[in-house]
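With one protein chain held back, the other chains of the complex are shown just where they sit.
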Amino acid sequence: MTMNQTGRPTAPASSALFDAPTISGDRGLDHDEALIFELGREGVSGVDFADVRVSDARLGGQRRRAPVGLPGLSEPEIVRHYVRLSRMNYAIDSGLYPLGSCTMKHNPRLNEKVARLPGFGDLHPLAPQSAVQGALQLISELSRWLTVLTGMPAVAMSPKAGAHGELCGLLAIRAAVAARGEKRTRVLVPSSAHGTNPATAALAGFTVDEVPAKSDGHVDADALEAKLGPDVAAIMLTNPNTCGLFERRVKEIADRTHAAGAFFYCDGANFNAIAGRVRPGDLGVDAMHINLHKTFSTPHGGGGPGAGPVTLSAALAPYAPLPLLVHDKKGFRLIEDRDALPACAAPFGRLSAFHGQMGMFVRALAYMLSHGRDGVRQASEDAVLSANYILASLKDIMSAPFEGPCMHEALFDDSFLEGTGVTTLDFAKAMIDEGYHPMTMYFPLVVHGAMLIEPTESESKENLDRFISVLRALALAARAGERERFLQAPRLAPRRRLDETLAARKPVLRWKPKPLAHAAE
Amino acid sequence: MSEVRFTDQHEWVRLDGDVATIGITKYAAEQLGDVVYVELPDAGRRLSSGGEAAVVESVKAASEVYAPVSGEVTDANNAIADDPAKVNADPEGDGWFFKLKLADKGEFGKLMTADAYAEFVKGL
Partner (left out) sequence: MRYLPLTPRDRSAMLAKIGAPDIDALFRDVPRQAVVPLSAFALPDTQGELGVERALAKLAARNVAAGAGPFFCGAGAYKHHVPASVDHLIQRSEFLTSYTPYQPEIAQGTLQYLFEFQTQVALLTGMEVANASLYDGSTAASEAVLMAQRVTRRPRVVLSGGLHPHYAATVETLAGLGGEVVRAPAEPGKSEELAALIDEGTACVVVQSPDVFGLVRDLKPIGEAAHARGALLIAVVTEAVSFGLLEPPGAQGADIVAAEGQSIGNGLNFGGPYVGLFATREKFVRQMPGRLAGETVDAAGKRGFVLTLSTREQHIRREKATSNICTNSGLCCLAFTIHLSLLGDEGFSRLARINHANASSLADRLSGVPGVSLVTPAFFNEFTLKLPKPAAPVVEQLAAKGILAGVPASRLFPGDARMRDLLIVAATETNTDEDFFAFASALTEVLS
């Protein structure tokens, strides 16, 4: 035969495992990564610019005396640094992300593509209005979708996030109350509310009066109505609420609230359950923020940016903040100036510079156009169906405090873990080892050791079944006394449990250069 | 002879003459978890019984500490401000929060005795 020397083993010789620590500390594809400040060097840069000299003549005596102290790295080093960091993150694109009240649905890539069209991405907010008609038209179309879906006549587009939207709504309410010549300083907030609700009410200058939840997870409507009075400016309800339930008496609450001269603010964080099926305007809502990064898929981006436009009832519409967007024969126009206001407009002021989160508007409109009204409705139905499927599949082995059906999120408490020595936190950390991001923990506060699961409409039935079977097995393991699996979790993530006590007692909030050896002299 | 009494808000008070030393109970410290930060009242501040006197923080929670009795603050325990872990280590001793000069001796007598507090905690 013709000889060749290229033979080498092409099947594994044995399955024995040599499980000793690696020499580098890295493990296969899992790389650790130092801080950019520890990697940088002088005289290196990832960009090429000419070394232009400038005189001090026009710098007003304010020329920088010392360099900033930024590390220098080349482009390949930068790319590697951030790629390695990215690989230490869980993401929707990696797996089911069941965070209740966050609506971690798929972020369509089409949205990213269209947001980057130069006509949107490379557009200056103060360019002449004649040069930005397409952008203004987009904002107008998005506004139309939001008003139609909510059944409310007006929308303030400028709030930069949900909490900012809450502020917008409450300031509009404050202005409306003042316009009547009344003095109303109290806002009623359920104890199950998201922390932004009372924080925003306090920020807007109101005192917060807490309304308890009933044992069935619904707000105590009788207690709420009893608290109404001539000094109450508004109620703030989340509907569906943070326990994942639709407030049955919402219309009655709205009517009583209005009768008492107060306004109904609705936290729209859970709009994904009812979009395309129920219109908050029909329920008597006066103001509702919509988290575009939840219901309308704009990416969560590791914590932001968000966008929180606020739909407004006829009673509150006049108080919408500047700028206002109008459309007439001349085209689209932003009104930024109090002297040019249309009749009846009485904006409470401005919430931020410029006009709103345009980048998120483009993405949200792309989502809406893609889904259409039928797709939006189907998405809500699938979200609710999936959450109920999870509830029905787990409630025999985990403990659900409230009888179903739920809306788009399923709530469990920690009673099923009683006596096991495993807490909600431990259970969540064990999910990490199983390859899942944990659900929302310890929220809402009205339930002990809360676990709030929101699958969204983006999961296949196979994904849901697998998730369910893993949770079932974990619940069984906890009840069977397998404590170490939970107490030592996570074992397989890039980090084990982190010392948050140390981080809070001795906060280290930045890297600091080591003092030079000769600095003391 | 100093006596220690308790409130249903989980503060303890030790009276020596007319100086009251106040802190949070062992039960409260356990419920709170690792204490990471405390905010103490300034000397000279006048507190009324039931009023907010101090703040104690763990990683996940911030709790008000109420004045169990009325009086004027004479001393704050800077040792726990520097090292909040002392509150967990010895909440009813070295982990004291502040001292005040009692305004009304009658108030002390109305508080729970150690046994009554122990019973109260059992029922929680």
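What to note about this one:
Every chain is named by a letter (A and B) in the order it is written, and numbering of its residues begins at 1.
Note that in this section contacts are C-beta pairs under 8 Å (C-beta built on N, C-alpha and C of every residue); 3 or more make two chains touch, one makes a residue touch a chain.
Because the structure is predicted, anything quoted here is derived from the model rather than measured.
Looking at A:D51, A:D328 or A:E484, the residue that reaches the missing chain in the full complex is A:D51.
Looking at chain B, the residues touching the absent chain are 37, 57-62.
Note that only the chains that are shown with their structure count from here on.
In this assembly, the C-alpha centroid of chain A lies 39 Å from the C-alpha centroid of chain B. Across the complex, chain A meets chain B through its residues 442, 500-501, 503-505. By the touch criterion given at the top, residues 33-34, 36-37, 57, 59-60, 84-85 of chain B touch chain A in their complex.
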